[in-house]
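Take this structure, written in structure tokens, and hold onto it; I'll ask about it next.
With one protein chain held back, the other chains of the complex are shown just where they sit.
Let's turn to subunit A:
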Amino acid sequence: MADTEMTDGVPLNGPSPTDSTLASRIKDGAMDVSSTIDTASGSRLPVTVEKPNPYEFDLGNLLAIDTNIVPRDPSEEQLSAIARDAAQVLINQLLTTCKVTSNADGVTLKLPLPTTALPREKPIPTPKPPTKWELFAAKKGIKDKKREGKMVFDEEKQDWVPKWGYKGKNKEGEDDWLVEVDDKKEKETGEAGDKRAENRQARKDRVKRNERKQRANDRNARKNG
């Protein structure tokens, strides 16, 4: 994220002897209570701000709201004085109310959730309506079977074969080298019929039927959701 800086200039987070960042301050013990006692005798810069109206905060957005009167046609000095006070108060608030954790990566602050109501960019997603099968399964109390991989053991071949696909188990009876002739059928229709082709057609029909159901579920979901 922080690979390039905004414009010309040196990145702030590079180490520099003159630059004093807040994190190093805190690591040096700016947050420790003991340091107050040590340096109590030295000259103190004020860290509190007195204003007639108190500030409001939305720490989740790192936001401070100042309702004090801003002079009309303010000079730059006035504006930066106002900004400094707000920055001081905001940082005070962040450091006193948020949980500070310090580890090898640096010092981090845990922020609360934002409180200012800002609009979302898209509506909250609605959950997908259940399919007909899901409804039926729920009614009957049918649980999903746990799937254990693609391979299944074939007792006849004494080997593992795929459940579907090339040489799949679902193609059983489609390429048998010998099939029994259906006597009854031959008598009725006059011809023996192809058992292998029929089996294959039945499988294809099952797939088509499932696709049809899927489409119907999608259509229903679009209509109702």
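As a convention for this text, contacts are C-beta pairs under 8 Å (C-beta built on N, C-alpha and C of every residue); 3 or more make two chains touch, one makes a residue touch a chain; residues count from 1.
In this text, contacts and distances are computed from a predicted model.
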Protein name (UniProt record) of the chain left out of view, among "SCO1 protein", "Ribosome production factor 2 homolog", "SRP54-type proteins GTP-binding domain-containing protein" or "Mitochondrial distribution and morphology protein 10": "Ribosome production factor 2 homolog"
Option touching the unshown chain, where A:50, A:73, A:159 or A:180 are the choices: A:73
Option touching the unshown chain, where A:65, A:138, A:151 or A:207 are the choices: A:65
Subunit A residues touching the omitted chain (full complex): 1-13, 19-23, 25-26, 30-33, 35-36, 39-40, 42-47, 60-74, 76, 79-80, 82-84, 86-88, 90-92, 94-96, 100, 105-111, 113-114, 116-125
